[in-house]
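Complex shown without one protein chain; remaining protein chains in place.
This part shows subunit A:
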Amino acid sequence: MPKQQANWSPYDNNGGTCVAIAGADYCVIAADTRMSTGYSILTRDYSKIIQLADKSVMASSGFQADVRALQKVLAARHLLYQHQHNKQMSCPAMAQLLSNTLYFKRFFPYYSFNVLGGLDSEGKCKGKGCVFTYDAVGSYERVGYSAQGSGATLITPFLDNQLKSPSPLLLPAKDAVTPLSEIEAIDLVKTCFASATERDIYTGDKVEMLVLNASGIRQEFMELRKD
């Protein structure tokens, strides 16, 4: 009997794009709301963003079943942390938790491409925006902005052009957060999605934006092309 190839895959790609930008005292996290499979659209109204803690928000594209499982694991771990330490997890701590959670499935990965955004709450960085970007198995780094998902290749060069910040590895160190104001950053994000929608079939319908700053968190929607 000839060797049979696997004809069922545990993975699927539901498409979508996520973007996050860190500012001096704010953080913008955005994701489109289209969920697709193959050439079909499953729904136009699906949120890829979740608020994990007071000051941490995660947006993920890829396989939404894995994303949902990952969100549940992180939410449960955060609850445990709150019970044990009587405080909310900081964004950098959540970032490392996400990295470890992803790596513990190193041999059966979460097909989830994440960006974590929030406000730093330690020491002299208190209140500064922070964005962490991940690959699917948990390698991560703190950056000033990031895009993940099907539209990432379209958006990243544009953000590089508009926001290119000095590398955090340079010595003497230069600040990585963007000098843009909150309004300008939100405008930039809207532009990114509008352009990505034009060229990427998996991005469109609506973009959901969450903005974290000192006064709290607010949500905004913008309509995108539905074709």
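To be clear about the criterion, a residue touches a chain if its C-beta (ideal position, glycine included) is under 8 Å from a C-beta of that chain, and two chains touch if they have at least 3 such contacts; residues count from 1.
Assume contacts and distances are computed from a predicted model.
Q: Unshown chain, UniProt name, "proteasome endopeptidase complex", "F-box/LRR-repeat protein 3", "Auxin-responsive protein" or "tRNA (guanine(46)-N(7))-methyltransferase"?
A: In UniProt, the chain excluded from the picture bears the name "proteasome endopeptidase complex".
Q: In the complete assembly, which of A:Thr43, A:Gln82 or A:Ser167 touches the absent chain?
A: Of the listed residues, the one touching the omitted chain is A:Ser167.
Q: For the chain left out of this view, which of A:Ser139, A:Ser181 or A:Gln219 touches it?
A: Among A:Ser139, A:Ser181 or A:Gln219, only A:Ser139 touches the chain that is not shown.
Q: Mind pulling the subunit A residues that touch the left-out chain?
A: 6-7, 9-13, 38, 99-100, 102-109, 111, 133, 135-141, 143, 150, 153, 167-171
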